[in-house]
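For reference, the structure is listed below as structure tokens.
Apart from one protein chain that is not included, each protein chain of the complex appears where it belongs.
Per-chain residue numbering starts at 1, and chain names A and B are given in the order in which the chains are listed.
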Amino acid sequence: MNWQIYLVLGTPLLGSILAALWGHKSWAAGLNIAISIGTFIAAAALTAHIISEGPVVTADEQFFVDSLNVFLVALTAFVSMTTSLFSRPYMRIEHAHGKLSDNRLRLFHSMYQLFVFTMLLVLLTNNLGILWVALEAATLTTVLLVSLYRTPASLEAAWKYFILCGVGIAQALFGTILLYSASEKVLGSGGSALLWTHLETVAGSLEPTVMSLAFVFLLVGYGTKVGLVPLHNWLPDAHAEGPTPVSAVLSGLLLNVALYALLRCKVLVDGALRAPFASQLMMGFGLLSVVVAAFFLSRQKDVKRMFAYSSVEHMGLITFAFGMGGPIANFAGLLHMTVHSLTKSAIFFAVGHAAQKAGTQIMDDIRGLMKVSPTVGWGLMLGSIAILGLPPFGVFASEFLILTTAMRLQPWATPFLLVALGVAFAAVFSKVQPMVFGETNARRLPHPPALVPVFAHLAIVLTLGFYIPPYLVDWYREAAKLIG
Amino acid sequence: MNLPLSSQIINLLAAMLLLLSFAMLTQRRILSLINLFALQGLTLTLSTLVVAWSTGQHHLYYSAALTFVLKVLILPSVLHRLIRKLSAKWDVETLINIPTTMLVGIALVILAFNVALPISQLAGTITKSTLGIALACVLLAFLTMITRSKAVPQVIGFLAMENGLVFAATSATYGMPMVVEFGIALDVMVGMVILGVFIFQIRERFDSLDIRHLEQLKEE
Partner (left out) sequence: MISWPGLIAQLTEIVLAVLLAPVLLGWVNQWRAWLQNKSGPGILQPYRTLRKLFAKEAVLAHNASPLFRATPYVLFACMCLAAGIVPTLGTDLPFSPAADAIALVGIFALARVFISLAAMDIGTAFGSLGARREMMVGFLAEPALLMVLFTASLISHSTSLATIVEHLAQMKFVIYPSLAFAGVAFTMVSLAENARIPVDNPSTHLELTMIHEAMVLEYSGRHLALIEWSAALKMFVYSCIGIALFFPFGIPAGGDAFGLLLALPALVAKLAVGGFALALIETLSAKMRIFRAPEYLGTAFLLAVLAMLIHFLLES
């Protein structure tokens, strides 16, 4: 029996119910924070437990924790906690600006907790069918979050998001069905044929033809949620039109979680095929995403859209890294997942306040943040520098690892990656620089902005650039080994 | 060809499903579209029942009941109410003309059959040959979705795709484990509710249900 898992899952679920009842009260934001902190503490306890005791399978084998998913659980719980800290002042300001009613706030708080719950369920479940169900539920909750403002643009973004991800995730269901049909022959019909722990042990005897086709569908399905080009169309809209805390968790967490689902399937397919089929597909999609997103970056006018494209680029890079496989690339991929989550959510926090100050999300109209609010300005500047992969931030370390591995294993891809990273650098830097420095047009906000999360995230990313603690290295290595 | 009678009936129902998918693809009227969707659900229920009966897989009875309640009773009546409330009995405009859509549809069917062929040969179920049809239904529903410009037909296309997936599950593996099936049904229900709310809001904001209004967000 493992109480930490129940606590990790139960806290946000309970929180969403509480928020559904009292989410419109003035103390609801505090409640949201308290629940998120509770979830984080539970996740930390779970992590400590896993690190000391090793992998756990519990609750009639329905839940399964190893170092790969516990690392993501910890990350998810942490970022969702800091996001809840950030969303308190942010949503208060939006409320004061008249963009949100009390009822919308209730919806936001409730759905936010439910969203965290579904993500944690995706991460913790051992059943690939439940994984699909939870990921679909995550889509549904975020659809409501993206459309929170109910403006025409946000409705459009949410509709697009729903339809595209709905279609995508339907493909993933087809892939899951195929996977089940392959595993059922080995494991017998019934519940155990979709349990990952069982599947992993028999991966070698799964039918390769079925598995390769299943992976194509799973890649298209979950890849839509990861935001891989050419299935990324929903992503910039959803990021730009939803409330900023939602953009932060979408980029920082949901994309990771979807990629996690894909990784679990890749392990099985690799085991069944004994050929680099899945790897090649992932590398292809990853590289395409990096290159296309980099070139789209320079064409953006909306700041949140631009950083959404940057997320596409980085998810592509991570997918590429996992596609290459091997201990170093996987290590780098996991590290990049971490630093990207932290940095990107920090950027969105800063961008959110910047947009509130300027009263717009159009970059040409946001000027001289440094004058009115040095903290927001520095947050945005440092975040951008970090995400662009400049030393000494952690993104540099992971990108450096990915690039050097690529040079060794896939030399043909290196020039594309380098060019794309260069283009991305030029695009983002040239747009962020005038936003931060120069004359200002910003206004004062009715509530003080929340900047602790921004700098907390950036501090961690900076630390990871200098020094990765040994236990973290061991942990990443362990997880990298699981991915193969 | 010496198949047992139950297999023959399943094949016939599978062919009906494919036919209904095509009918939905080419249907102009929204009310007929909903009725076709209900009919598709009914066919799906029947085929699941036949599979359940001929293989003795008891959980498939539940799956059939779930399909019947959800896809034949609840969703079509919800859609009918939605249409009544929106007083929108318009003809569905398609973005591409219908003969072209049909040709694309045939191409998709050929593709689906070819993709599914190697898997069908490996599957051990009596329904294995219908997997291609299931995939074809999914793809046709997808095509139905992308060729419609109105919100409600898109939703129906989405639901029809779900039908195809359920059929795929029965034909490839005699259905998914029960807990997963319930999860899927729950997601569909919730998704439907959200979409219903959405459709009203889209109409409120845009004074129309034409998705072509939703084209403000794009790359310049």
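The rule is short, and it goes like this: contacts are C-beta pairs under 8 Å (C-beta built on N, C-alpha and C of every residue); 3 or more make two chains touch, one makes a residue touch a chain.
Computed from a predicted model, the values in this text were never measured in an experiment.
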Task: Chains in view that touch the one left out, judged over the entire complex - done: B
Task: Touch with the omitted chain, as defined above, among B:19, B:65, B:95 or B:193 - done: B:19
Open item on the list: So one chain is hidden, and I want to know which residue out of B:109, B:141 or B:165 touches that hidden chain in the complete assembly.
Closed with: B:109
Task: Residue numbers in chain B that touch the chain omitted from display - done: 1, 3, 5, 8-9, 11-12, 14-16, 18-19, 22, 26, 98-99, 102, 105-106, 109-110, 113, 117, 129-130, 132-133
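FYI, only the chains that are shown with their structure count from here on.
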Open item on the list: Considering only the defined contacts, which chain A positions touch chain B in the complex?
Closed with: 127, 129-130, 132-133, 136-137, 140, 143-144, 147, 150-153, 155-160, 162-163, 166-167, 170, 173-174, 176-178, 180-181, 184-185, 189-191, 193-194, 207, 209-210, 213, 237, 240-241, 296, 299, 301
Open item on the list: Can you tell me which positions in chain B touch chain A when the two form their complex?
Closed with: 57, 115, 118-119, 122-124, 135, 138, 142, 145, 151, 154, 158, 161-162, 165, 168-169, 172-174, 176-177, 179-180, 183-184, 186-187, 190-191, 194-195, 198, 201-202, 205-206, 211, 213-217, 219-220
